[in-house]
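A single protein chain has been omitted; all remaining protein chains appear in their positions.
Our next item is chain A:
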Amino acid sequence: MLVRILVLLYLVGAPALAQTLCQPNASNGYRVRISIKTALGNQAYEWNENEMFLFQATMAFAMRRYYKTETYNVDNIIVCNQTRRVSFWFVVISPENPTMLIPKADVEKAVSALTTRLPCRPMSNSMSRHRINNAFLLTDRTLEFLGIHPTLAEPVNPDTPPWLIVFGVVIGAVFAGIIALLVSSLLQKRRKEKGMMEDGQDEEDRQMKGVENGINLDGIYNRGFTDDDRFTKL
């Protein structure tokens, strides 16, 4: 009889106790703020009990992952004070001792856990956070754990800055063009010189004929006869 009363008390009292453990501004609790419509727009889903269950399950998953030893369950994640916003408080209780709350720091570590086995991904160093976000199709900005700052995404640092590559291409093309043009000018001059040496005979003939219309540029125009204006007429 006494055992039955105690069992009844335990069954009734535990959730009540659990509820008192979870309070707004609890010392070991975190506030979560979810903005589904901001993230998904027209494809936003409704936040209901099932989604809350998924949240509890993912938190339990994060705790299991971090503490590879203990087995956490959905019952260990206690949620309270849900608002329309959607925001709520949650605390994590230890599976062995239902009255003991997991300290805030450990919960934070579990949420933003760094796994050392896998290589760092460029998007986010926090594997668990990444998984939690993906479960809800949300991002670090729309699924906020108030008090846990998202680790800043490490910028991609390529070995050669991209601008150097573009610069290399441009300057290579320009120098190739300069060299090509200089070489072709040089060749043209050499060809002209060779040509002038070969028909030097023709040059003299042309000079003797005099210049017509100023179009024939091979001869030297006799300027003594052109600058009439510089001499005053007598």
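In this section, contacts are C-beta pairs under 8 Å (C-beta built on N, C-alpha and C of every residue); 3 or more make two chains touch, one makes a residue touch a chain; residues count from 1.
Here, contacts and distances are computed from a predicted model.
Asks: Given the options "DELLA protein", "Transporter", "MYND-type domain-containing protein" or "Auxin-responsive protein", which would UniProt use as the protein name of the unshown chain?
Replies: For the chain not displayed, UniProt's protein name is "Transporter".
Asks: Hey, which of A:Val7, A:Leu181 or A:Met196 is the one touching the hidden chain?
Replies: Residue touching the chain left out of view: A:Leu181.
Asks: Since one chain isn't shown, list which residues of chain A touch it in the complete complex.
Replies: On the chain A side, contact with the omitted chain comes from 33-38, 83-87, 152, 154-155, 162-167, 170-171, 174-175, 177-178, 181-182, 185, 189, 213-214, 217, 220-224, 226-234.
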